[in-house]
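In this view, the complex is presented without one of its protein chains, the others remaining in place.
Chains: A and B, in written order; residue numbering restarts at 1 for each.
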Amino acid sequence: MKRMFGLGMAALLVGSLGLAQNFNWEQARGTQIRVLLNQHPWTTAITPFLPEFERLSGVRVVVETFPEAQFRNKVLVELASGTGALDAFMLTPNQEGNLYLKSGWLEPLSSYVSNPALTAPGFDQADFFPASIRAASIGGGLVGLPIQQETTMLFYRKDLFQKYNIAVPKTFAELEAAAKALHNRDGVAGIGLRGRGAAATSQLAPYLFGHGGDWLSPNRRSRFFDTEWVNALTFYSGLLRNYGPAGSTTMSWPEITSLFAQGKLAMFTDGSLFKSILDDPRTSTVADKVGYAAFPAGPTGKRTPVAITWALSMSKASKNKTATWLFMQWATNKQNQLRVLLADVPASRKSAWNSAEYKAKDKTPEWSAINLEQLEYANPVWNPPVVAVGEVRDILGRAIVTAINGGNVRDALTRAATQTNTVLDKER
Amino acid sequence: MTQTSPQTKPERRSSFIDRNLRWLMPGPAVLLLFVLTILPLIFNLVLSTQDRFVSAAQQSSFVGLGNYLDILRDERFWNSVWQMTKFTLIAVPAQLVFGLLIAMLLNRQVPAQGPVRALILLPMISTPVAIALIWALMFNPQLGVLNYFLETLGLGRSLWVADERLVIPALALVDIWQWTPLVAIILLAGLQTMPEEPFEAARIDGASPWQLFWRVTWPLLQPTLFAALTLRLIDALKTFDIIEVITQGGPGIASETLNVYAFRAGFEFFRVGYAASLLTMLLLLVTAIAVGVNLLRRAR
Partner (left out) sequence: MIFLRTKAGRDRLNNFVLNTLLLLVLVFLLFPFVWMILTSLRDQVQNTSAVPVWWFWPTLQNYRDVIVGNNFLFFTYNSFVIAAAATGLGLLFGLPAAYAIARFKLRGLAAWILVSRIIPYITFLLPWFLVFSNLRLIDTYLALIVTHLIITLPMIIWVMIAFFEDIPLDLEEAAMVDGMTRFGTFLRIVVPLVMPGVVTASILAFIYSWNQFLFSLILAGPNTKTVPVAVFNFISYGSINFGGIAAAAVLITLPVVILSLIVQRHIVRGLTSGGVKG
């Protein structure tokens, strides 16, 4: 059985057939590793295949999953305890990466990748999107293996756009016009965007870049009082205040995707991952009416989606590093990246998207094409690049809520800038 | 008091036990509670004098009372104290008023007395996470059943917990729903243990039911009312589960009470020292209020 599987694996790893059989998958046989995962479609997609890895390697994998907020807390608390009870975990490098790396909690992975005794020949790091590898590399070294690579895109209701003869927005101005035209028509709100404080930061980011703004100045001061920021937040909060659903300041992605799935939103922009919720008739009443479009261009004239990467990382305190690494490379190998892509998780390996199997089974080629195209230019810095990212997200989140509620945008941002600079002072 | 004879050995041993029962019996429980509560509390106090991040990414340093000085200048702290106060000031008086009314409704011959009293207890014994989730579904501005009721009654839709001004009253409503039954049964017990004589005397004087209430019931009920008030004040100030599940302190920080802020600071911003100071402030406030209510009760 094991042998047969080994052969099957090898056959998949094109071009390295002979070598694959020589790689010792069983070098950590008999160990057990503990893995913390976010309740994410990737987790759902990979879980059924875990026994395959356990048979291949003889390593037992104990998985715990939590909803995102609890998940992030749990990982932090475990790492901070320094006990080494945790071996691997999911990480958004752009969120906690700086903090974890500076705290000495992340195992650098580059030496593992380059060690043929530890890494199977077919691993092929070059197969990952450069954006994914860039996102997962902090401080010059690889700290995670990318498992998911999404970009911000526009989701819209094809039927409504057709019915009211509206073109798919290509610019922010067209986006606002479409939201205005469709607002309160057929029981929908014009546009949905995240408005729940800190959670909105990552989705404000592409609008910020579209207005030509950025997070920090070269001397690491907050740039929140720049005109670009004021324009971006005025635009973002104006869309929500004028054409958004009631109560948008409590909405993050679950609320927005729910509303869209129930046919109460004309469009929204958010991570491409959410397609899987919207085109599934069991969870969506508009499954056959979802349109996908590239993130529109801002006043700068450029399209500025952000690229959000989830990775699998190893705890520096882990006591089973070999077993953990075997698990990580298996979980992100070509076959498994294809499997998760077939479950609608935007994979981070080019080979998965380019495979004949995916192309044959792809129900939404336009979604795939947009994702791939956007990855060429998407900005991976979707969070303020600071160590205390949670706190700065929260500071900014309060400015976002104030703006949506009609407060003075410039004042709110100036206050946020001052508070952020206080946080940054401590990081010097 | 103990009459043990000095002849037999086992009895002498038990007389030692008996003489020291006053310490031996509560000893293990006290020791356990000390280890479980007072030691962490001391640890927490130590943390509160440090500018300590959960990790080594930022340096830890001793700052003395520095965190506390920062707190006094932290507008978010003052906001959280204000939200906590608002929440408590809405929830607790309403619980006392409705609790008293329900207690009086129950303090008669009631059909199906047993089942009625059992059903009334349900909100306070149900798992807070579960009921908070259900209320969150009911509050949903687009799909919640509460807005359906409002519309049916001809009132407009409400944003409920999505509205900055309504979020604290809405959360207080959940707290009122959950804890009024406790106040009601405490007051009911108070009503049922009242002596009969003052009522007889007042009736003979020809007092109306209204006068009877204000002249006899109300003064006699004072100790019980204060007990219920103290209990509810302490818990309302510390409310965590329902706020964390329903709003996580939002929109913005419009429903962020001190307890929720401290949780954020500690487990989301990882500023352990600062969170410890916030928790100390919360503890001081709760203690001060509990002591204050008790002083008020003695003054009466």
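What we mean here is this: a residue touches a chain if its C-beta (ideal position, glycine included) is under 8 Å from a C-beta of that chain, and two chains touch if they have at least 3 such contacts.
Note that this is a predicted model, so its numbers are computed, not measured.
Hidden chain, full complex: it touches shown chains A, B. For the chain left out of this panel, the touching residue among B:L155, B:A189 or B:L295 is B:A189. In the complete complex, the residue from B:L65, B:I134, B:A201 or B:L295 that touches the missing chain is B:I134. Along chain B, the points of touch with the absent chain fall at residues 1-4, 11, 14-15, 17-18, 21-22, 24-26, 28-30, 32-33, 36-37, 39-41, 43-44, 47, 101-102, 105-106, 108-111, 114, 116-123, 125-131, 133-135, 137-138, 143, 145, 148, 177, 180-182, 185-186, 188-190, 193, 223-224, 227-228, 230-231, 234, 238, 240-241, 245, 259, 262-263, 266, 272, 276, 279, 282-283, 286-287, 290. Against the chain not shown here, chain A presents residues 39-41, 44, 62-67, 70, 73-74, 77-78, 81-83, 85, 187, 254-255, 257-258, 261-262, 276-277, 282-285.
FYI, only the chains that are shown with their structure count from here on.
Between the Cα centres of chain A and chain B there is a gap of 40 Å.
Against chain A, the residues of chain B that register as touching in their complex are 51, 53-58, 141-143, 157, 159-164, 247-248, 250-253, 264, 267-271. On the chain A side of its complex with chain B, the touching residues are 69, 73, 76-77, 79-80, 98-100, 102-105, 195-197, 245-250, 259, 262, 264, 387-388, 390-391, 394, 397-398, 401-402, 405, 426-427.
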